[in-house]
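Removed from the display is one protein chain of the complex; every other protein chain stays in position.
Our next item is subunit A:
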Amino acid sequence: MTDTTPDNLHGDHHHKPRGIMRWVLTTNHKDIGSMYLIFSFTMFLLGGAMAMVIRAELFQPGLQLVEPNFFNQMTTVHGLIMVFGAVMPAFTGLANWMVPMMIGAPDMALPRMNNWSFWILPFAFLLLIGSLFMEGGGPNFGWTFYAPLSTTYSPDSTGLFVFALHIMGISSIMGAINVIVTITNMRAPGMTYMKMPLFVWTWLITAFLLIAVMPVLAGAATMVLTDKYFGTSFFDAAGGGDPVLFQHIFWFFGHPEVYIMILPSFGIISAIVPAFSRKRLFGYSSMVYATASIAGLSFLVWAHHMFTTGMPVFAELFFMFCTMLISVPTGVKVFNWVATMWRGSLTFEVPMLFAIAFIVLFTIGGFSGLMLAITPVDFQYHDTYFVVAHFHYVLVSGAVFSIMAAAYYWLPKWTGHMFNETLAKWHFWCSVISVNVLFFPMHFLGLAGMPRRIPDYALQFADVNAIVSIGGFAFGLSQLIFLVVVIQCARGGAPAAAKPWEGAEGLEWTVPSPAPYHTFETPPDLKEVRDGH
């Protein structure tokens, strides 16, 4: 790939296509990063709209708005969109924008593949969403698509679902390859591995996780496809197959997948907390080791999603112990952030507010995770709203909040304008209050015995469900404030300095705001900036 050298890149600068073709053909990491982020937010709103349908139906006992089969399609597609359409592309967008700027590279290493990996995504989601309008409806078997519900008993649109999933997987793998090649080959002279900002580190590790597990997902999906359409019996007991095999394969992908959705968050928080504490990150190297050990352990815990599936007690013990062990490096991270804040000089701009909320709420999700790891008690929690509460704490007030924090932190760099601080604070406070009204009571619902993925429930759950739904609508509406803030900021506002945050560190703040179309065409002089961390 000779055209990644600054000299050649310079060429396309001069005849940049205009209009829509500029975006279709672009190989610029900043353009592609923006497209990923816009796509991700669009999907976030769409998946959110489906969540509103779910919460509206669950506002009261009885069936009011939708029938159960459609309800199941909503929960399934909501989950798929949020995981593969909102959270993962948002991180890829952030990586595109920030990784080259953070390591002093001119662009991503494989710009044409970068263009592809973005542009196949919209088609994947068109297929997925289109399947909802087919006769018989779209996927209705949960984002975990357990066989045989997803094979023998699934709607005719299942082939589309599998195809969409394959495209998403290919996109993720291409994105991951690009990140790895960029980081290993394009660091500016002097940017050693242990000087890289943690966002770069966490993404490097995430990219390896992606390459390891997306093919596993593709395998599971392909077996579902052949079981349904071509007469194989991988998961069909009547043909000598094993439905539990599906779960092992799925969760061998699925557990690392949940870390794919949180490791980059750790990197973001590790950038923001020091910036607004005006103090270096505490325990940089233990952060790197903790991330790596979380990633390693994530391959040894998949069956904690399957304790009730029935397995030998020895296996249950093994997976319980390994899962509990994950709390150790996770705890180290939280302790390091708190120690970074300790005796700092703290200010509370919006990125910091989201980062603090992340630390508190993600930790609560970690606690419920630890409770779920305890096998005998997991038998009671499993497949109830307790689990729903757990993963929304880590994914919404965890991953999504970190993405919001990142957006506010780097928006001045992207747009060259400061955002409307007042409105952004409204966004924060509305979100942080409603997210807790939405998800905290779900713990109680689960403990009291409400199963997940049901369209109607027993009367004793009615009051709490009503509160949860109100929290849900409030959280959904709050995100529209974010939309307004971002649009305003893109269009204008107070000009942003090259380094708008007093305590921020890193190469991205050495270039002007907005960042020029091409940055670091010649490698930066690393003596100008302190270590990346």
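As a working rule, contacts are C-beta pairs under 8 Å (C-beta built on N, C-alpha and C of every residue); 3 or more make two chains touch, one makes a residue touch a chain; residues count from 1.
The rule we apply is simple: contacts and distances are computed from a predicted model.
Trainee: Name the omitted chain as UniProt records it, choosing among "PadR family transcriptional regulator", "Cytochrome c oxidase subunit 2", "DNA polymerase V" or "Plastocyanin domain-containing protein".
Mentor: From the choices "PadR family transcriptional regulator", "Cytochrome c oxidase subunit 2", "DNA polymerase V" or "Plastocyanin domain-containing protein", the unshown chain carries the UniProt name "Cytochrome c oxidase subunit 2".
Trainee: Looking at A:211, A:325 or A:437, which residue reaches the missing chain?
Mentor: Candidates A:211, A:325 or A:437; residue touching the omitted chain: A:325.
Trainee: Which listed residue, A:33, A:256 or A:283, touches the chain dropped from view?
Mentor: Looking across A:33, A:256 or A:283, the contact with the absent chain belongs to A:283.
Trainee: On subunit A, where is the contact patch with the chain that was removed from view?
Mentor: 61-64, 68-69, 72, 134-137, 140-142, 146, 148-149, 152-153, 155-156, 237-238, 242-244, 277-286, 308-310, 313, 316-317, 320-321, 324-325, 327-328, 331-332, 334-335, 338-347, 356, 359-360, 363-364, 367, 370-371, 374-377, 379-380, 382-384, 444, 447-449, 451, 453-460
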